[in-house]
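In this view, the complex is presented without one of its protein chains, the others remaining in place.
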Amino acid sequence: MSAKHNTEDYLRMYRQMVRIRAFEDNANQLYLSAKMPGLTHMYSGQEAVAVGICEALTSEDKITSTHRGHGHCVAKGAEFREMFCELLGKEEGYCRGKGGSMHIADQANGNLGANAIVGGSMGIATGSALSAKYLGTSHVTVCFFGDGATAQGLWYEVMNMAALWKLPVIYACENNGYSEYTKTAEIAAGSLTARAEAFGIEAHKVDGQDVLAVNELARSLTERCRKGEGPFFIELETYRYHGHHVGDINRDYYRSKDEESEWKKVRDPITNFGKWLMEQKIMTADELVEIDKEISADAEAAVTYALDAKYPDVNEVSMHVFAETAA
Amino acid sequence: MSAKHNTEDYLRMYRQMVRIRAFEDNANQLYLSAKMPGLTHMYSGQEAVAVGICEALTSEDKITSTHRGHGHCVAKGAEFREMFCELLGKEEGYCRGKGGSMHIADQANGNLGANAIVGGSMGIATGSALSAKYLGTSHVTVCFFGDGATAQGLWYEVMNMAALWKLPVIYACENNGYSEYTKTAEIAAGSLTARAEAFGIEAHKVDGQDVLAVNELARSLTERCRKGEGPFFIELETYRYHGHHVGDINRDYYRSKDEESEWKKVRDPITNFGKWLMEQKIMTADELVEIDKEISADAEAAVTYALDAKYPDVNEVSMHVFAETAA
Amino acid sequence: MTRQITLSKAVNEAIAEEMRRDPSVILLGEDVAEAGTPFKVLSGLVEEFGMDRIIDTPISEPGFMGIAVGAAMTGCRPIVDLMFGDFLYLIMDQLCNQAAKTHYMSGGKLNVPLVLRTNMGATRRSAAQHSQSLQALVAHVPGLKVAMPSSAYEAKGLMKTAIRDNNPVVIFEDKLMYNDKAEVPEEEYLIPFGKANIKREGRDVTLVATSSMVQVAEKAAEILSRENISAEVIDPRTLVPFDEETILQSVKKTSRAIVIDEGHQSFGVTAEIAARISEKAFYHLDAPVIRMGAMDVPVPFSPALEDITVPTPDGVVENARRICRGELVHAA
Partner (left out) sequence: MTRQITLSKAVNEAIAEEMRRDPSVILLGEDVAEAGTPFKVLSGLVEEFGMDRIIDTPISEPGFMGIAVGAAMTGCRPIVDLMFGDFLYLIMDQLCNQAAKTHYMSGGKLNVPLVLRTNMGATRRSAAQHSQSLQALVAHVPGLKVAMPSSAYEAKGLMKTAIRDNNPVVIFEDKLMYNDKAEVPEEEYLIPFGKANIKREGRDVTLVATSSMVQVAEKAAEILSRENISAEVIDPRTLVPFDEETILQSVKKTSRAIVIDEGHQSFGVTAEIAARISEKAFYHLDAPVIRMGAMDVPVPFSPALEDITVPTPDGVVENARRICRGELVHAA
């Protein structure tokens, strides 16, 4: 086991997963209490994916994210305050309120942004990898996307180029079994790993609920990317607990309550990792509860802060259409 | 061997290949003598692909074609006159001169049209197959495209749907080793057949210079399509004799003269099939020469006719923007 | 007999009626079947018409658009459901290089009778990639017809006409209007393409408005009427074909015009309409034609910003006052 796998790392992973869950619970509440403008897509249930992967990355490494992007954002190092401010359209948000949930980005931590076009960031991630190779920086880029996004032709185009040019990019498909209101099996023929392999890309399948398994694989592939052995593909089996978006409440017609509670009961990434930490005597139950509480309080404080924060000035509406160019 | 494989069929295949070659030789001459508007892409060398496949089809069956589309058009049953008229922009052309070489279509014979967007007809072919399935007609659709077109994401999108919906479509990739001025190996990672197989599509590789091999495979897959066993993928190894287009004369920088003459000498689909016909005592050398002469004369007569034919009236310029709709 | 139904229901009825009438009509899109689309516009259709006709697709917009083109060329009459108008950018090649040009390029031999139904409209807090109003882009491409229903009544009548049209037709529904009700007859009716609708008669100024901007114009006209400014509100209903005649006649009467559309202003729909009026009613105009499009900025997420990007009744009222009072909106 590498140096990263020590108590500190375990704890950070646990905390990051709990932080994502706490963030999402609050975001959901904001929606339910009609304080959130628009809709948002909850990441709850998939925490081990974002955390397992992002804990294998440095802040120089890049990720691209999706419409279901809060988890990636938190995992890559973002703060609650700026995130909630963004979700509420406030000036102190990561994007000054201009992006919102579906476009949240945090370039300081290497998050090139969520994307409201399914599959829309596959080219961006691959281009970031091209930069790494051309500029000689050693950053690795992880492209997160869902099972539904594998139906976008763009993916095959960029996989081909990534393979031809040996780019340091990892395509990470979070297969949560659904693309909106449709089961993956109904919209994906054949095999996802075979699709990547057909381009000569090494493909892996991993339990996306097991943060240690995800992290171990991600660390190994990230290192290999840095040595010029990329690109890689990972299919992560996971599950989203909420509806497709916060407003998708009555979903029996496409997914059974039994299925949902089964995943939550048996395969929750936080509960299971918590159990493991206790089994390994790394943490006690009380310590874990303490962490949860502390993070809960943080999240609530951030929500309160964000609710009170100010909106951008109306003049901002026509700012940032174009970047300045030094003459 | 099926009923189609009798002397009559052999002869028709031979004639159709010779007709394509004669058409192209004349088209090239028209360009070289500055009588052809614009550019055009020669099919010479690939005749066994178009003929082997189209001879397995009925006129109810559909094809979609490419920028290198004269061969498919002839093979699917088109006449020289209307084709040359189209290439010269004349009113009697298949498209009244509005389409030209890159858009030639012949819907009466099931040719849904050439396409100047590489890969642009992949959706159209798949849609034609959806019609067959939905409307209950038994037509099979063959989608012709080049190796370069496999880089277009559209292909993966439509393969996925064709596989999910079991559509009667055959994706026929003419791998002539080049995509414009670039070798296929430089623009295609992994394996083309594996790409189709990853979607659960049965894939075949065949010598595209052997008209009988192509025809046998095409007949079997066409029949299986009609039974609902489609879609299929075929990679046909072949070669284009001319440059990428008629104006691509000095091409040593991307392809050697030796390579070209090797293919022409050893793997010419017409010469080889002619030899076979003689070996099998189906035809004598003299009979074959007779056929060539007759077809040559036909082609020249059609060229003469087309050169003299009239251009569309200028009023036609704004006709056919919209189809009429009965009130 | 009339009754009030939502725009959503109107679209649903139009499609259901045409599918009953013509078995060659099929519909493809993401989550159109059981889910009936995220906006629930198509609820119930799969139950009546089955999965062979209401076809759930993977998230492959270029792919299923291309499939629709091919199906249209070979005997089907597909309706393509594009979940958000912003995804038009993904299917432009299949729509504009293929569907729009096939009839022409084939010298009139191949037809592409298909309907692309999609939406437009901001102020839904959906941010820059789910809020665009891209009608100008498709209206610029020869071979496409473009309809912009302004109420449930138009939505039904235009949809039915679109499905029977032998050409590719793009219909933009304003996603904020799905729950808006309007009177819609029980009896069948169709609304012809290329016939503008004079929503409200007036003498002093012509308000040409598309889609939900018709409501904005009507509200403005109501306010203006209290100030004794009589505004005529015209809904072109279709951008292609475009009923220039009705609009020119109105402007010749009122001598003033404001054009309102929710697409970005520059190089947008308001430019075309204003240019035509300015050119063809030139000697009748008492004041410059005023254009009111959305601001030329990506649609911002923040409610504080988003709402000011689109034309409002107050904005229209202010502009109308200025030109009716002879104040120059743009100092010369």
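The first chain written gets the first letter, and so on, giving A, B and C; residue counts start at 1 in each chain.
Everything below uses one rule, namely that a residue touches a chain if its C-beta (ideal position, glycine included) is under 8 Å from a C-beta of that chain, and two chains touch if they have at least 3 such contacts.
Everything quoted here is computed from the prediction, not taken from an experiment.
Undergrad: Missing chain touches which shown chains?
TA: In the entire complex, chains touched by the missing one are A, B, C.
Undergrad: Looking at B:21, B:70, B:90 or B:267, which residue reaches the missing chain?
TA: Within the whole complex, the residue contacting the unshown chain is B:90.
Undergrad: For the full complex, which residue in C:196, C:260 or C:290 touches the chain that was left out?
TA: Result: among the candidates, C:290 touches the missing chain.
Undergrad: Among A:56, A:130, A:246 or A:299, which residue is in touch with the absent chain?
TA: Residue touching the chain left out of view: A:130.
Undergrad: In the complete complex, the non-displayed chain touches which residues of chain B?
TA: Chain B touches the chain not shown through residues 37-39, 89-90, 95-103, 115-120, 148-149, 151-153, 179-182, 186-188, 253-254, 311-312, 314, 316-318, 321.
Undergrad: Hey, which chain C residues sit against the chain that's not shown?
TA: Spelled out for chain C, the touching residues are 86-90, 92-93, 95-97, 100-101, 104-105, 127-129, 136-137, 139-143, 239-240, 242, 252, 263-264, 266-272, 274-275, 278-285, 287-291, 295-298, 300-301, 328-330, 332.
Undergrad: What residues on chain A make contact with the chain left out of this view?
TA: Counting over the whole complex, chain A touches the hidden chain at residues 62, 64, 93-99, 103, 105, 107, 112-113, 115, 117, 120-132, 134-135, 137, 139, 141, 153-154, 157-158, 160-161, 164, 319-325.
The rule we apply is simple: only the chains that are shown with their structure count from here on.
Undergrad: Between chain A and chain C, what is the separation of their C-alpha centroids in Å?
TA: 36
Undergrad: How far is the middle of chain B from the middle of chain C, if each middle is the mean of its Cα atoms, in Å?
TA: A distance of 41 Å separates the two centres.
Undergrad: For chain A and chain B, what's the span in angstrom between their mean Cα positions?
TA: A distance of 46 Å separates the two centres.
Undergrad: Which chain B residues reach two or more other chains?
TA: In chain B, residues 153-154, 157, 160, 164 touch at least two other chains, as defined above.
Undergrad: Give me the residues of chain C that touch two or more other chains.
TA: 57-58, 60, 62-63
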